[in-house]
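First up is the structure itself, then whatever we jot down about it.
Here the complex is missing one protein chain, while the rest keep their positions.
Which chain is which? They are A and B, in the order written, and residues in each are numbered from 1.
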Amino acid sequence: MTGHTDWRALVAVAMVLLIAPAIPGIATKTKSVLTGRRGAPVLQGYRDLAKLVRKGRVYSDVSTWVFRAGPVVVVASLVLALLMLPLDGRSAPLHFAGDVVAFAGALALGRFALVLSGLDTGSSFEGMGASREVTIASFAEPVLFLCFAALVLATGHLSLNGAVGPAIGAAWPRDTASLVLVALALFVLLLAENARVPVDDPATHLELTMVHEVIVLDHSGPDLALVLYGSALKLTLFAALLVCVVVPRAALRAWTAPVAVAAGVAVVAVLVGVVESAMARLRLTRVPQLIVGAGALALFGIILLLR
Amino acid sequence: MQTTAELLLLLVVLTDLAVLGSSRLRTCIRAVAAQGLLLGLLPVALASRYTVHVVALSAGTVVVKAVVLPLFLLWAIREAAVRREVEPLVGYIASLLLGAAAVAAGFAIATRLPVPDVAEPVLVPVALATVMIGLIVLTTRRKALTQVVGYLMLENGIYLFGLTQTESVPFLLEVGVLLDIFAGVFIMGIVVFHINREFDSLDSSHLTELRD
Partner (left out) sequence: MTFVFWSVALLLVAGPIGALVSRRAAAEFAYRACVSAALVLGAVPAVRVLAGGSVASRTLATPMPGGPWVFGLDALSALFLLIALGVGTAAAWFGVAYLHRGVTARAARTSHFFLSTLLAAVAALVVARAAVPFLIAWELMALASYGAIVLDHGQAGVRRAGLLYLAATHTGTLLLFVLFAAWGAGAPDLTFAALGGRTLDPAARAIVLGAALIAFGFKAGVVPLHFWLPEAHSAAPSHISAVMSGVVIKMGIYGLLRVSLLMGALPAWWGWALLALGGVSGVLGVVWALAQHDLKRLLAFHSVENIGIILLGIGVGALGVAYGHPAVAALGFAGAALHTMNHALFKSLLFLGAGSVVHATGTRELERMGGLARRMPVTALTFLIGSAAIVGLPPLNGFVSEWLIARSMFGAGLSASPARVAVLGVGVLGLIGALALACFAKVFGAVFLGRPRDASVVVAGESAAGITRPMAVLAAACVAVGLLPGVVTPPVLRAGALVAGHANPVVPAAASDPAAMAATWFTLGLGGALLLLWGVVRSGWARTPWAAATTWGCGYGLPTARMQYTASSFAAPLLGAYRGMTGVRVVRTDASLATHVADPVLDAVVTPGWNRLQEAARRIRPLHRGRLSIYLMYVVAALLAMLTYLMLAGRGA
């Protein structure tokens, strides 16, 4: 917020916030079509949210204010992270040197709030989900940092504003291989952080196999709406980050750049759907292997940049 | 990072990592086959002129490394009814990290090596990394078949070293190298087969029972 913020950057953020509920819908629809079913409409997410907001809430007699604050913090932290992405390819609403750390920090804040609100219910289901969430995150977070390190090295910018904004265009011809590796690693992170196949299956409702869905078993009504919106937003956020890395937008017009991001996010959602219909869910003990593999890719990208 | 050769070499490293990270024997063999294909394409990508020498080397490599040997290994799995898991002695995560360290070491060492006349700066580091990862697979996997895979990767790394000298190494020597691998893998295949018949398993740790 340096005073030079273009109001169009804020419009782009608002647009992403608006399309977020449709993104998991696109992934689900793709999966349905590929497996020969008709599937729920893409806009089902909005209907679910509208329904949940009107419903009443049920609170466990065990839970405290930590439980009630959880969903709010989750959404706020994701919005904050989104504000650090230069969606229009020029500038992000919030940026400063080293804000890559803040991006990861905001995600961690949301995770902490979600995990604590799960633990607050005193249920072993939520405890189990929370435990799995932090286990997976402990592998995913270093990989995210390594991806950011590679982006910083490739572009020379310590801020996402430059690193995935104007400077990425010049970096692609120079460091193609590294950036491809980073994009691959980011896609694996997207699957892992958003509890998609092959890490977790959002379609199952068997509590013992779930990661993300099981933490929020006790949330209801508007709280659940916030949680659902938050998970859609997180998927959209990661997809937008991936698109910002892959599609240099500095040359695009101010209005077409956000539209390109939106289209790119939809493409990523289709890719997620394709992966989900082509792969089976991994055994939980195999998940770290997958994420460490992504880390090896990012590390290799950094090695190429450092040589 | 623009040339095709560099892209191929980077893909070679990815196949290295894929062998380290996959838990299925078949996936390992397919990765090595893909690596063989990449190695076969490399002489063409590196060459300035397409001589008979280059094309023959390329075709021979593809046939031997990408088709014959993998098919032979897959056949061995089927015939010997090997279990499909890799069964590593060192965990997958640890081997992946070791592999990443090997790649880093390859790049670090390559700049200090007195290698003359390198057409492609990534070639020597990738060769070193592939040799080291081949050694890792060879030493950290329990099954005889995975050890064959490691041996193949080791050989692939040496082949990459050889590519730095394509202009000066006689054609016959390269054919000799290819034949050497072929014979080596064939012999190992037969040995594997016999281990299986004697011990009803391909776990090479059973071989320790053979000492006095």
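Quick note on the criterion: a residue touches a chain if its C-beta (ideal position, glycine included) is under 8 Å from a C-beta of that chain, and two chains touch if they have at least 3 such contacts.
This structure is a prediction, so every number in the text was calculated from the model and none was measured.
**Student:** If the hidden chain were put back, which of A:Ala12, A:Leu49, A:Leu94 or A:Leu297 would touch it?
**Tutor:** Reading the full complex, the residue touching the unseen chain is A:Leu94.
**Student:** From the list A:Ile26, A:Ala140 or A:Val188, which touches the chain that is not on show?
**Tutor:** Final answer for the missing-chain contact: A:Ala140.
**Student:** Touching residues of subunit A against the unshown chain: what are they?
**Tutor:** That gives, for subunit A, the contact residues 1-2, 53-66, 69, 72-73, 75-77, 79-80, 83, 94-102, 104-106, 108-109, 111-112, 115-116, 119-128, 130-132, 134-135, 137-146, 148-149, 152-153, 156, 158, 207, 217-218, 221-222, 226, 284-285, 288, 295, 299, 302, 306.
FYI, only the chains that are shown with their structure count from here on.
**Student:** Could you please state the distance in Å, as a whole number, between where the Cα atoms of subunit A are centred and where those of subunit B are centred?
**Tutor:** Chain centres of subunit A and subunit B, defined by C-alpha means, are spaced 37 Å apart.
**Student:** Tell me, which parts of subunit A touch subunit B in their complex?
**Tutor:** Touch list, subunit A to subunit B: 173-178, 286, 288-289, 292-293, 295-297, 299-300, 303-304, 306-307.
**Student:** For a test of understanding, state which residues of subunit B touch subunit A in their complex under the given definition.
**Tutor:** Spelled out, the residues of subunit B in touch with subunit A are 1-2, 6-7, 10, 13-14, 17, 21, 23, 92-93, 96-97, 99-100, 103-104, 107, 111, 125.
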